[in-house]
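Removed: one protein chain of the complex. Kept in place: all other protein chains.
Let's look at subunit A:
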Amino acid sequence: MTTTAAVEATGLVKEFGRFRAVDGIDLEVRQGEVFGVLGPNGAGKTTALRMLATLLPIDAGRARVFGVDVAREAHRVRQLIGITGQFASVDEDLTATENLWMFGRLQGLRSGDARASARRLLEQFGLEEAADRPISQFSGGMRRRLDLAASLITRPPLIFLDEPTTGLDPRTRGQMWDTIRGLVAEGCTVLLTTQYLDEADQLADRIAVIDRGRKVAEGTPEELKASVGDSTLQLRLAPGADVEVARQVVRRVAGTEPVLTPESGRMNVPLETADRAADVLIAFRQAGVSIISVSVAQPTLDEVFLAITGHGAESEHEATDDNAATTKTKLDTTTKTKLEV
């Protein structure tokens, strides 16, 4: 028996003026999976998600949620989804309990049931102690959790999460991951966006990589990482070291193209296996290229991007320095395993 896809989108387009934020994206999310949409700032992740969640009109293409047309039967689609946006969408002037009670009531729960479900969710998300505090006193992480709780009141079968862990500390992030896994165990389907390959890797069954409004790759995390090698050697060349020589050494020894990151002297080398790092380092010494620091890490989104698109992950539109800097820090936080020599 074939089941309908949780999300089936073909040729999605969204234009803001003459700018195409989403430029013909196809997505198929199967029931019961976690599907990750990965992309840098401005790639069009939020825009695509908002179209699927009936929050933005679809300019071209079509989308269905469990077989229900998003454009034509928005009201029915809204009964099947929960959405937690990139920015918290709870009422700042109400307390946590009041928020959950209100959203429950708005979705047809009786007052008593709404109160019970609010209590259950607050407990589930570790917010009981803050239950009667106004949201304006919540920390960012608490807000995020409450926001997610508010999306789960009617236990919708499909949940959209827009960058659910951006801005969370590592522990809260881990909790969020557990929560998402719990949702899937319950039978929910999750469509999430993220800027971290690491997160997509941890959570997603399948990933679509989006860049400048287009889907540039799709596959399991393993498939994506395999396209850039298993690990990355991150080097910092000494001032004055010859970048061109270094590049040639890498080509010869590792057989791959090094990625020069924007900071001067930094070079990332995709490796098939982490063992090859030593070969590259020895060849560097022989060629007289001196190095300040070395680490071996999992491939970052940067490398996946470079491998797939031929350019770095920094967005070009809205490429203010500020934005590029944030992207960079975020990408750098992917789990690093320091090479122990």
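For the reader, a short list of remarks on this structure follows.
Everything that follows uses one rule, which is that contacts are C-beta pairs under 8 Å (C-beta built on N, C-alpha and C of every residue); 3 or more make two chains touch, one makes a residue touch a chain; residues count from 1.
Here, contacts and distances are computed from a predicted model.
The unshown chain of the complex is recorded in UniProt as "Transport permease protein", chosen from "ABC transmembrane type-1 domain-containing protein", "Multifunctional fusion protein", "Nitrate ABC transporter ATPases C and D" or "Transport permease protein". The omitted chain makes contact with just one of the residues A:13, A:56 or A:131: A:56. Checked against the hidden chain, the listed residues A:63, A:88, A:161 or A:204 yield one contact partner: A:88. Among A:31, A:166, A:227 or A:248, only A:31 touches the chain left out of the display.
Residue positions on subunit A in contact with the hidden chain: 3, 6, 31, 53-57, 66-68, 73, 75-76, 78-81, 83, 85, 87-94, 98, 102-103, 105-108, 123-126, 134, 150, 155-158, 171, 175, 178-179, 182-183, 185-189, in rising order.
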